[in-house]
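What follows is a structure written as structure tokens; I'll ask about it next.
Yeah, one chain of the complex is gone here, protein chain that is, but the others are all in their spots.
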Amino acid sequence: MIDGTRLTKSAIRWGMVGGGKGSQIGYVHRSAALRDGYFDLIAGAFDLDPQRGRDFGAELGLDPDRCYADHNAMFAAESARPDGIRCVTIATPNNTHYPIARAALQAGIHVICEKPLTFTTAEALDLQAIAGERGLVVGVAYGYSGHQMIEEAARLVADGALGDIRIVNLQFAHGFHSAAAELDSPAARWRVDPAFAGPSYVLGDLATHPLYISQVICPHLKIRRLLCTRQSFVASRAPLEDNATVLMEYDSGAVGTCWTSAVNAGAMHSQKVRVVGSRGSVEWWDEHPNQLRLEIQGEPARLLDRGMAYLHPQALADDRIGAGHPEGLFDAWANLHYRFALAIEAHEDGVPSRVAGLRYPGIDAGVEGVRWVETCVRSADAGGVWVDYL
Amino acid sequence: MIDGTRLTKSAIRWGMVGGGKGSQIGYVHRSAALRDGYFDLIAGAFDLDPQRGRDFGAELGLDPDRCYADHNAMFAAESARPDGIRCVTIATPNNTHYPIARAALQAGIHVICEKPLTFTTAEALDLQAIAGERGLVVGVAYGYSGHQMIEEAARLVADGALGDIRIVNLQFAHGFHSAAAELDSPAARWRVDPAFAGPSYVLGDLATHPLYISQVICPHLKIRRLLCTRQSFVASRAPLEDNATVLMEYDSGAVGTCWTSAVNAGAMHSQKVRVVGSRGSVEWWDEHPNQLRLEIQGEPARLLDRGMAYLHPQALADDRIGAGHPEGLFDAWANLHYRFALAIEAHEDGVPSRVAGLRYPGIDAGVEGVRWVETCVRSADAGGVWVDYL
Amino acid sequence: MIDGTRLTKSAIRWGMVGGGKGSQIGYVHRSAALRDGYFDLIAGAFDLDPQRGRDFGAELGLDPDRCYADHNAMFAAESARPDGIRCVTIATPNNTHYPIARAALQAGIHVICEKPLTFTTAEALDLQAIAGERGLVVGVAYGYSGHQMIEEAARLVADGALGDIRIVNLQFAHGFHSAAAELDSPAARWRVDPAFAGPSYVLGDLATHPLYISQVICPHLKIRRLLCTRQSFVASRAPLEDNATVLMEYDSGAVGTCWTSAVNAGAMHSQKVRVVGSRGSVEWWDEHPNQLRLEIQGEPARLLDRGMAYLHPQALADDRIGAGHPEGLFDAWANLHYRFALAIEAHEDGVPSRVAGLRYPGIDAGVEGVRWVETCVRSADAGGVWVDYL
Partner (left out) sequence: MIDGTRLTKSAIRWGMVGGGKGSQIGYVHRSAALRDGYFDLIAGAFDLDPQRGRDFGAELGLDPDRCYADHNAMFAAESARPDGIRCVTIATPNNTHYPIARAALQAGIHVICEKPLTFTTAEALDLQAIAGERGLVVGVAYGYSGHQMIEEAARLVADGALGDIRIVNLQFAHGFHSAAAELDSPAARWRVDPAFAGPSYVLGDLATHPLYISQVICPHLKIRRLLCTRQSFVASRAPLEDNATVLMEYDSGAVGTCWTSAVNAGAMHSQKVRVVGSRGSVEWWDEHPNQLRLEIQGEPARLLDRGMAYLHPQALADDRIGAGHPEGLFDAWANLHYRFALAIEAHEDGVPSRVAGLRYPGIDAGVEGVRWVETCVRSADAGGVWVDYL
């Protein structure tokens, strides 16, 4: 049970790149990091427009001297100070993730980065290498994975409650971009421009979330080959897709599917993960994240609720409030951020092994997401054919 | 509103092949056909075991002389009588559908046949040809399609309420055969034996249902090519699949998916059809068939309820009871059967055009289901590749 | 498992009073009674307007000679014939139930009567006395109680799965008469006219249904005292209520509530029964009658599905089709009607004890419903005070 007392020795001096005024995800990062004093926001390059960024930093109560024009200025200045930032969060459009993250790591600063981590697997592996050499943490913002019922699902699979896993069905299919919203909304515009978004839209923007969740729940499943088709129902989005379907085959013989869409008209998120085993299934849905549906063949379906004593201790550990009370996305993100803090402290203490068992989306998850998107795009662009997953 | 008064001139003298004691689907046929006096059960070859069949006929109150040892005997005797059966329902394992239906048609008897209609498209086309020549009706038991909210969905699509159709997602994925139930259950056994079941298990047994529903809702969509993968998670079922996924591309540029399974452990039916257009979506679920979910992008999701005055007249026409009261599968089947009766009467009167606008699963739907399964199997057996849909 | 073979020796010759063309509930009665050949419709006085009644009988295929001008004519003629009706169903407005049922019983004819059985407890007891003397069955049309998951709930309570019963919450609260529908609809009009409806509208019309269900589930609970308030939100309905709430105290110390309404605007039926014990609760909802929610304190909530092998044998006995397939209200009514037939046959055979354990809404349930409404009205009209339940 979390009660607001910090598990680390000190608050981590922390900065942000992006996430400025009116941005979609900046506030979520700040809310998660500042919760319970794990991070302390002291520097930022919040905006493409330096003045807007500085004004916003002031509104957030930052020292104006530490509101920088851009990330390079920030990393230079901060890494020169004894009280400089130890960690930076990158909440900018996709194209900038790689250069900014690289610069941060090279300045010796831990990174929390938005997904998709980079455009290419090669870039992601590069970040992985640098982080490894320098003993730095790279956390990736797969925020939904902080929901505790996903931990419960993972434990059920690990305990064999579902039997052998046979089928993994993933979905993240909203309808918010059924029409060409990008004509009016700048935040939507970059998402459908390859220069900013990278080689994909919904595969990278949406599908990587349930993909990571499936990896948390079924860490033993390794994709052997996959096939992807993608469409641009709003034609001006081509070559970027606004709808895609992926078929996956795992080493174990299990199979998977993933449907991701921004044109599932009228739907809210529809992020759902269903894992089917030889004995039973679990199903989780991000719009009602406090419940997990457990179905054992031949038994009544069970609805598990967050916070209940019948859950695995690990799924209860992050509880912030009693059962019945709903926790939301902010709480899930906060769960990840305290683990990021624990990991950073362990790395700084030179004992990364201390967090060996700690579940958080790190650099490996980041690499994997990029590799998966890259492979999907390769398949789709070849006409929707099977490609080996390397 | 249906009130029990028959819309045809007379009850149709009717017989059954199969559907005997302990069979899974026989009672549903009888319940549907006998409702409101559209059909009159007077003959049968109910069972592989002639004596069991005769006993069962007696229990049902039939004249023992008209309980036959097999269908050949029945067709011979009945077609020789002035008061012989005019229609026969075939509710036997799949392998027998073709020969029995063929024999019935050749004896001048209308047919209501279980799905899948035949093993091969060639066989289905043969039945289509004979029926066409002789002016006979062939109805196919896509029972779910009788639910009225499917009619409502079709009207919404026809009226353009959803905009251009982009995505069709089909699912029929239960978990009842997660383990090798066929070892104990004879009714399950034939389903996984190609000699009886045909070239597929779940594709033919389950997926043809939502496929037909999708054709009712979106009659304008023509499949251009498809890709199928299938698995036998219970290995002894090979080559028949207990799980399959199909990707479809339509002429219009729309895309579709279909997941069908008998190993979706813990799930009940999970038969769901979701049709997504540029403006909105409809979703229907066979376990709660009295509701239809209509989601228009940017508006609150709407739950439409059977029997309500806001529905299209056609979706209200078959109402048997006021809104709020649930109708079930038997009522949906009965809706189809009175249309079968109307069609039979129109054909016998020599004016088939009288039922031109009447929606029921006829021989064309039967052919289409077989062709689809055949194409899926061809794709799967070639390694899960795209094959043109001819 | 029901398969259409009749469990009685012969079809019961059967007639109807009311339930004519355009009536709300007539078709449900016919559908239920004719299912599987338990009853054989051979006579009727279907309509206030004799000619309309006769025409309707003809449409239903009846012998015109047995379509009578009124129930007196029918009972006289039929009881004089050797092949006269053995049972009559009364589906007329409430005010006529008592005289018609009395006349039928005095003519030696078994009765299936709509609810509320009579206006007063004295009248109901009179029918009980006559039926008792003459060894006749009186069945009451509490149709929802035929749903099998109610049987399951009863078994769970009987087995102690819920512990000691503490709370019973009943609800039947639709919104269809939020406005003064009776101005346009004749079927609604009589419901709000005391001369036809009796001393109450929604208490008798709606609340008696979940009340009876609660008695099926918790037969051991006896009401000690109750308190009722009722309102006429559409003022012209006064003194009849379109909304009422009842508080109940049982002998055992358990308590109950009942909310019933015709002005619960926008709601469909909302007929829900929740029974809470010291260990757990069950909840059933008539709009999705194939499920039962079982909640044991400290365990995940369970969703039980009709037709599953984990149910009590008694809750499976009336299954007509496999699990997953929804049954509806017609099937529930049919379940009651075959029990009515079994009861009638046992009484005619002079061995009523043969159906001692058979659960169906008989004369006692009919009396109890009337007594409850009468007591509620007494409480409400005294200003909403506690009155002893005698």
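By written order: A, B and C. Residues from 1 in each chain.
What we mean here is this: contacts are C-beta pairs under 8 Å (C-beta built on N, C-alpha and C of every residue); 3 or more make two chains touch, one makes a residue touch a chain.
Computed from a prediction, not measured in an experiment: that's the story for all the values here.
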Query raised in the report: So which of the visible chains would the left-out chain be touching?
Result: A, B, C
Requested in this report: Identify the residue among C:P64, C:P82, C:P313 or C:G383 that touches the chain left out of the display.
Outcome: C:G383
**Report entry** Sole contact to the chain not displayed, among C:P186, C:G266, C:P313 or C:G350
**Finding:** C:G266
Report task. Using the touch definition up top, pick the residue from C:G57, C:G84 or C:G280 that touches the left-out chain. Result -> C:G280
Query raised in the report: Which of these touches the unseen chain: A:G132, A:G160, A:G253 or A:P326?
Result: A:P326
Report summary line: Touch with the missing chain holds, among C:A301, C:L316, C:A343 or C:I363, for C:A301
Query raised in the report: Any idea which of C:G61, C:G108 or C:G163 touches the chain not displayed?
Result: C:G163
Query raised in the report: For subunit A, which residues touch the unseen chain?
Result: 2-6, 21-22, 24, 26-28, 30-31, 35-37, 56, 59-61, 174, 176, 268-269, 286-290, 305, 320-331
Requested in this report: May I ask you to list the residues on subunit B that touch the chain which is not drawn?
Outcome: 294, 298-305, 308-310
Report task. In the full complex, which bits of subunit C touch the chain not displayed? Write them out. Result -> 162-163, 166-167, 169, 175-176, 178-179, 227, 229, 231, 233, 243, 245, 247, 249, 253, 255, 257, 259, 261, 263-267, 276-281, 294-297, 299, 301, 383-386
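Throughout what follows, only the chains that are shown with their structure count from here on.
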Query raised in the report: Which chain has the mean of its C-alpha atoms lying nearest to the mean of all protein C-alpha atoms shown?
Result: B
Query - Most remote chain, CA-based centroid, reference being subunit C - result: A
Query raised in the report: Do the two copies subunit B and subunit C share over half of their interface residue numbers, or under half; same or different?
Result: same
Report summary line: Cα centre of subunit A to Cα centre of subunit B, whole Å, reads 44
**Report entry** Centre-to-centre distance between subunit C and subunit B (centres being mean Cα positions), rounded to whole Å
**Finding:** 34
Report summary line: By the touch definition above, subunit A meets two or more other chains at residues 294, 299, 301
